[in-house]
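Every protein chain of the complex appears in place save one, which is left out.
Moving on, here comes chain A:
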Amino acid sequence: MMAGKRLTARLAGCLLLIVLSGCSLIKDPKSLMETPQLTSDKESLINVINSEIKGANIIRPRDVSDVSSIRTPDLNNDGVKEAIVFYETPDAAVRIHGLILEHHEDTWVPKVHFDGEGQVLETFEIRDITGDGRPDIIAGFTSGDEDLQKGLAVYTYDGNKVDKVLTLPYNHFLLDDLNNNNLLDITVVNLKRDQNGTVTTYEFDNGSFKEIATIQLDDPIKEYYNTVSGNITPKIKGIILDAAFGTHYAYSHVIAMIDGNLVDLLPSQDSTFKNFPVLSGDVDGDGILEVGRSEKPRGWESFSYDDIPLFSYYQWDEKEKMKFVMQQYMDLSGRFYFNLPKDWWGNVTIDTKSDPNEHLWFTKIDSGEKVAEIRFFSISEWERYKIDWQLLARDNDKVIGFLSYTEAKINKGEKEIKR
């Protein structure tokens, strides 16, 4: 009986082995992975686009804020979604094209092809800039070389055809309502390298864009590495340009729209000088822009400027001109940053024996008393220290810890510059 059973079991085992080992019954699980389906709506849109552009490539904009290539706003404000996509035909005379499709019942119908400029799609935004309630297409193009002049184009779509309502050369452009009239305006920054820069604001009026304000800046520089628009004071709007010169020195312009004119609020470069390309912006999230500066901690005057970067942020104020907002220690290798408590400003410095790759001591200026330490640990060391120290950051082989002798806590959170 037992023998019979065992025999049967063996037979079954062999059978199972033969069945399972030989043929394609068991496959590499990886080979069974599949890209998830898009919704049928998106799927059909892609199919329609692909058949419409006949083998050309859909392109993504080189834009940090939105790299998606297919967008579906309601362009002509008729309650029906349109789709906009840019594609490139490398061998044709016009390299970049746009395509607008309309959603009809369950399918997408190609409506209009229109020509783009240049070789590369830099940005691609959908905003109502003409003030007619219909979103417009704002696209930036280049010829592919970053240093060359970029070209800005604004397209409108009325349901049948695409009109190009604006073409401008630009280095940077900003969409905002600088003159507070509830109409978006477009501010274009142009830089003639090593000569000067021009900031011009345009607004759409009566069927075309009009220049409403302009200012020329005496900037013999290579580039504006950062431009940002927003509130300079709670009432005044404007833009901040961060200009780089030399190897990595920089300064900033704070340009406000006052009574319909663009005014450079800080014509002197000294008050905004920085030896690192600090980014200006709304650092503390209060809706008002701050200008970034780099400062030497007290006691480091005789050291090279590059050693210890403390980044300070100031708001422009009519009376004080530069009002301190916050200060930040930035690790130069980008491993971490540390927002200094506000009451440390002017009272606490970094001890001169500190090494930014090993150990940092924050001490009081008057008494030399330690208030906090930041230290790099190996992973094994960290196991011993982690009871007292707070974790600041961690990478593959190093742990960065923070030790506070006061109430100050690790402060990194969300207060880095918004971009």
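Criterion: a residue touches a chain if its C-beta (ideal position, glycine included) is under 8 Å from a C-beta of that chain, and two chains touch if they have at least 3 such contacts; residues count from 1.
Operating definition for what follows: contacts and distances are computed from a predicted model.
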(request) Leaving aside the chains on screen, match the unshown one to its UniProt name from "Sugar ABC transporter permease", "Spermidine/putrescine import ATP-binding protein PotA", "Sodium symporter small subunit domain-containing protein" or "histidine kinase". (result) "histidine kinase"
(request) Check each of A:I26, A:V109 or A:I379 against the chain that is not shown and name the one that touches it. (result) A:I26
(message) Just to verify: which one of A:L75, A:I137, A:V199 or A:L392 makes contact with the chain not shown?
(response) A:L392
(request) Taking the full complex into account, find the residue in A:R71, A:K237, A:K274 or A:R375 that is in contact with the omitted chain. (result) A:R71
(message) To test your reading of the contact rule: which positions on chain A touch the chain that is missing from view?
(response) 1, 4-5, 8, 11-12, 15-16, 19, 25-30, 32-40, 42, 46, 58, 60-64, 66-72, 122-123, 225-226, 279, 331, 334-337, 392-396, 400, 412, 416, 419
